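Only one protein chain is missing from this complex, and each of the others stays in its spot.
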Amino acid sequence: MGVVTTFANFFAAVGAPVLALCAEVGGILTLLFRVLWCLVPPRFDLDETWRNLHKMGVKSVPIIVLTAFFTGGIMVIQAAVFVKKFGATSLVGWGAGYAVFREVGPMLLGLMFSGRVGSNNTAELGTMVVTEQIDGLRALSIDPVRYLLVPRVISMIVMLFLLTILGDVVAILGAALFGTVLADVSLASFWVSFSQNLHVADVVHGLIKAAVFGFIVALTSCHFGITVKGGAVGVGRAVNNAVVAAALGIVLSDYLLTYALP
Amino acid sequence: MIGNFFASIGAFVLGLIEAFFAGLSIAGRTFRGVFHPRGRARGEVLAQMYQIGNRSLLFVTVTLGALGMVLVFQVCLQINKITGDQSQVGPEFIRGMVHAFVPILTAMMLATRVGAGIAAELGSMTVTEQVDALRMTGVDPVDYLIVPRFLASIIMTLVLGIYATVIVVVAGALMAHTAFDVNYAVFFVFEKVTWGDLGVGLTKLAVHGGAIPIVSGYCGLSTTGGSEGVGTATTRAVINSSLTVIILDFVISAIGLMTVQAGV
Partner (left out) sequence: MIRCDGLCLTLAHRPVLHELGWEIAPGSVWGIIGPPASGKSVLAKTLCGLFTPQQGTLHVDGTEMTRLPEPERVAVRRKMGMLFQNNALFDFLRVWENVAFPLARQDPSLSREALAARAGERLRAVGLAGSEEKWPSELSGGMKKRVGIARATICNAPVLIYDEPTAGLDPVTTSKIYDLLTDLRLRHASTVIAISSDIPALRRFVDHILFLHQGRVRYCGPEAGLEACEDPVVHQFVRGLGEGPL
């Protein structure tokens, strides 16, 4: 009897989180379909979209710039070890550019974007749920998905795309700067190696990833925001879950996209 | 418009500096609290270690496993185009993981998961006046709430970092073998990892582990304003912990480059 109860407890312990996970994934997929439904044909509130574009883009610029600048520096420091060993100054520009455009740029900027814009979005939507504003919208026969969520999704995709372009530029500048200071790589040789070895395809690879990451951050933050239960504590928990889910989504989709794209 | 651009960055940086000094004050009180425990609940550090460590295990495994595979894939792809000699990939990859990538990636993942959690918890307590109630009974909130999380986070970040290194190297080896036919024996070469690398990697993990609870604890304790305030505090905690981790990582990397790794 003891063995059976132990097995039963084991399955219950494993099963409960799995079911919870399925519920969340299901919720996100449902939201995905509802959002896509509203996009075909495109009918959504332009004022809301414009307002969100401004809020998410302009307010994120400082943090993106700062992150990108130091990321460029970190990349160069890693490369500098090789440079000192092999004297390979001509590879630094290429190496930094390749890593930033294809991988590190979209991923780190995506994570920072999720932390800044995604969690802010979840908190905002969560507070609206707690203060019954969503119910208020429904009472006025306004579909919250069409009115609130679709503009945010569009804004986040567009903004992460644009911010990644900005971030890429700043990261390269940071890398070039720290290259001269810490690794004795002249700006000229940095530029030569950079421009000769990198193609538009590398940049596009990263930007497609950025758009997808923006979509993932948007879906997760909206889902966890709109399903908040429980007052102030619930909002905090929702932000926590949203940020974790977005990070997981970004990493996993990065994995898939790295194969799929040239 | 350019003026506005720089002004907004400037204002942001000034805000960060102000928060930095407030954070230093909390850091100071935290360090003092470590050495002079005053009436803290027994077993609180262990409870926090469970919260931080065990519950992040799956998250860290999945994210770092995937990232390991992605990085090896990208590197091998490029090597194929240039030299075709994959034998160097394994040793250099392992070295890079130990002193560079695993510390910062683990810390970034923990900054989102743990940082948000701590800020949400402490923020809710502040907003519902539980922190005031603690102060009424003579308990120092930094001592009671932040210090256990600080100790637990340092220990668990170190443990998770070591675990993550194993995951990343194994995942990378799998990728190299299946996609590029690199022999496992050729990949798993550990000679190139120096004591300096190990030192830098472990220092980074410990420092990041300590910084995250201090920064996010500060954001949680300075929450104002109801459920909206808790959301704002959690957001700030994630951003500020992530940014602190990036900057600290940069500083330690630079110091490492100039000292223990110089003669490599």
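Order as written gives the chain letters A and B; numbering starts at 1 within each chain.
The rule we apply is simple: a residue touches a chain if its C-beta (ideal position, glycine included) is under 8 Å from a C-beta of that chain, and two chains touch if they have at least 3 such contacts.
Please read these numbers as outputs of a predicted model, since none were measured by experiment.
Just so you know, the chain we are not showing touches B across the whole complex.
Between the chain not shown and the residues B:I17, B:L58, B:L77 or B:A133, the one that touches is B:A133. Contact with the undisplayed chain is limited, among B:S25, B:N183, B:T224 or B:T259, to B:T224.
Within chain B, the residues in touch with the undisplayed chain are 39, 128-130, 132-140, 224.
We adopt the following convention: only the chains that are shown with their structure count from here on.
Separating the CA-averaged centres of chain A and chain B is a span of 18 Å. Per the touch definition, chain A reaches chain B in the complex via residues 58, 61-63, 65-67, 70-71, 73-74, 77-78, 80-81, 84-85, 98, 102-103, 108, 111-112, 114-116, 119-120, 122-124, 126-127, 130-131, 182, 231-237, 239-240, 243-244, 247-248, 251-252, 254-255, 258-259.
Looking at the complex, you find that chain B touches chain A at residues 5, 8-9, 11-13, 59, 62-63, 66-67, 69-71, 73-74, 78, 96, 100, 104, 108-109, 111-113, 116-117, 119-121, 123-124, 127-128, 226-235, 238-239, 242-243, 246-247, 249-250, 253-254, 257, 261-262, 264.
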